[in-house]
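One chain of protein is taken out of this complex; the other chains stay put.
Right after this comes chain A.
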Amino acid sequence: MAEWREYYQNEDDEVEEDEEDSGGYVYTSKIISSDKDLVALVFYGTEQSKNPRNSFKHVYVYHDLDSPGAKHVQDIDKLQGEKGAQLAEKTMGSGETSLGEALWCCSNLYSDIKLRLSHKRLMIFTCRDDPHVGDSAKDRQARTKAADLKETGVVIDLMHLTKPEGFDVSLFFCDIVSPPEDESELGLQTEPCRKLEDLQKRVRAKELKKRAQSRLTFSLGEGVNLAVGVYVLARTATKPPAVRLYRDTNEPVRTKTRYFHAHNGGILLPNDMKRAQVYGKKQIVMEKDEVDEIKKFDDPGLVLMGFKPMERLKLHHHIRPALFIYPEEEQISGSSCMFTTLLLKCSEKNVFALCRYIPRRNTPPRFVALVPQREELDQSQTQATPPGFRVIFLPFADDIRTVDAHVGPTASDEQVDKMKEIVHKLRFKYRSDAFENPMLQQHYRNLEALALDMLAPEPIEDLTMPKVQMMDDRLGPLVQEFKDLVYPPDYNPEGKPAAKRKPAESGGGGAEKKPKVEMSEEELKNHVEKGTLGKLTVPVLKDACRQFGIRTTGTKKQELIDALTILATRLNAN
């Protein structure tokens, strides 16, 4: 019941005083990527001391562990630049360095927090590879403290900054930071240390925890079942939802939705209501449970139908972003081995597995293609694509529309060759993470500007816009040459549709807005009898609904028609 707490993450930044910038980056990106995380900011090697019991000298807790807000960012901003340095000098000053004391102080911060933290991390920002300049007692103290912290589950990262003669980690910090994370016995190859440059990129994207969307049984038939976790590796990111606030106090309000009886005003409980649809002039009523039951075909899971060669997977059979599955050894032991064997064999034979997929209870089935994907590493030996099956959704007959193809003349070899030159000039290496969503980026910057009282939001670079100037330069005379080959001299590809629109506009020029036509009861009855309501436009139908005082929730045409049909039958009955 208390799951929200378990997901609280905690990150603790320790920032050396001349490196406030990086701290600021961590704040702003943290705020957007995972706004529930707690972050503290601690400076060490300061003149002044400020910590909970003031028991540590030269350690300044600038921000206590808290979820970062606009105020924190503004505080950090104040420390930046020339002026900021002066302010920092004034408030904290610079003094003796003792990393051990600082670490000790941090461990106190952690223990003072009442919440259960799922993840604790400490980042050390520094440019000095030998902070205690040979004082071995202090080195030892720092090592012990670091070991204590690590024992309590804190991951210590070093965010070292470039130093002219190079930062030598082996001098001291190799003993402080946590060893590369070894995720379980499965032997994960990861590089936990995120580089500072990554942090400085100011990523404005919501970060999501690696969590299975669901855990399902994958049945091969005859009782051969393995367990898999279903993961979402790509999903259209949307603006975070808005919160409603009370105007006077800016405090969040909750919404409550109730149903009540229109005549006696009594509250309607869920079982005082049923569901209905209208077909063939008849209202068909069902219980809520029945509506759910209709959608139930089988229990959730993946059921293997068979295999098909990869070329049978059509490019245009796409209806939803793909999912990803990975074995769940914890549910059915032996799953990983079975899964790996399938993966190897499918990829070797170049086939995909066709499965029936029911993601959860009371959900109708879909067919999916499980496409094998073997692990790929990039140059730095980190995982570029994970091993597992991609789950590609396949369309049913209803999902494929009949499109009347436009048949026209085809291009000659000469024309095609000219286009090839154009294509050649404009080729580039596509990367899936190369484009940012300009809508989201603008939104985040707007928020930032409002929260931090900035005059104007930071401008965005819209990467989705074609770089027209550059393209024109690269293409040079090619475009004109191509146009000469395919278009006659008097042809203007942009002109025509406009010309077509004109007569329509001038024809209807007199009628700016059609006067509202009231529909009489007789007319309505007539329409219903002849079934001609469908010929009217949606605005006319809406007007009619309003006129007869019918409350319409739907805006779909069919719903409007249904509402009017019911009304007409009632009128007839009277």
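Going forward, contacts are C-beta pairs under 8 Å (C-beta built on N, C-alpha and C of every residue); 3 or more make two chains touch, one makes a residue touch a chain; residues count from 1.
Please note the rule applied: contacts and distances are computed from a predicted model.
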{"item": "Record-based protein name (UniProt) of the chain missing from this complex, from \"SKI-interacting protein SKIP SNW domain-containing protein\", \"BHLH domain-containing protein\", \"X-ray repair cross-complementing protein 5\" or \"AP complex subunit sigma\"", "value": "\"X-ray repair cross-complementing protein 5\""}
{"item": "Among A:Asn54, A:Gln415 or A:Asn572, the residue in touch with the chain that has been omitted", "value": "A:Gln415"}
{"item": "Touch criterion as defined above, residue of A:Pro52, A:Gly69 or A:Gly153 at the omitted chain", "value": "A:Gly69"}
{"item": "Contact partner of the left-out chain, one of A:Val351, A:Leu524, A:Leu541 or A:Ala568", "value": "A:Val351"}
{"item": "Contact partner of the left-out chain, one of A:Glu436, A:Glu458 or A:Asp543", "value": "A:Glu436"}
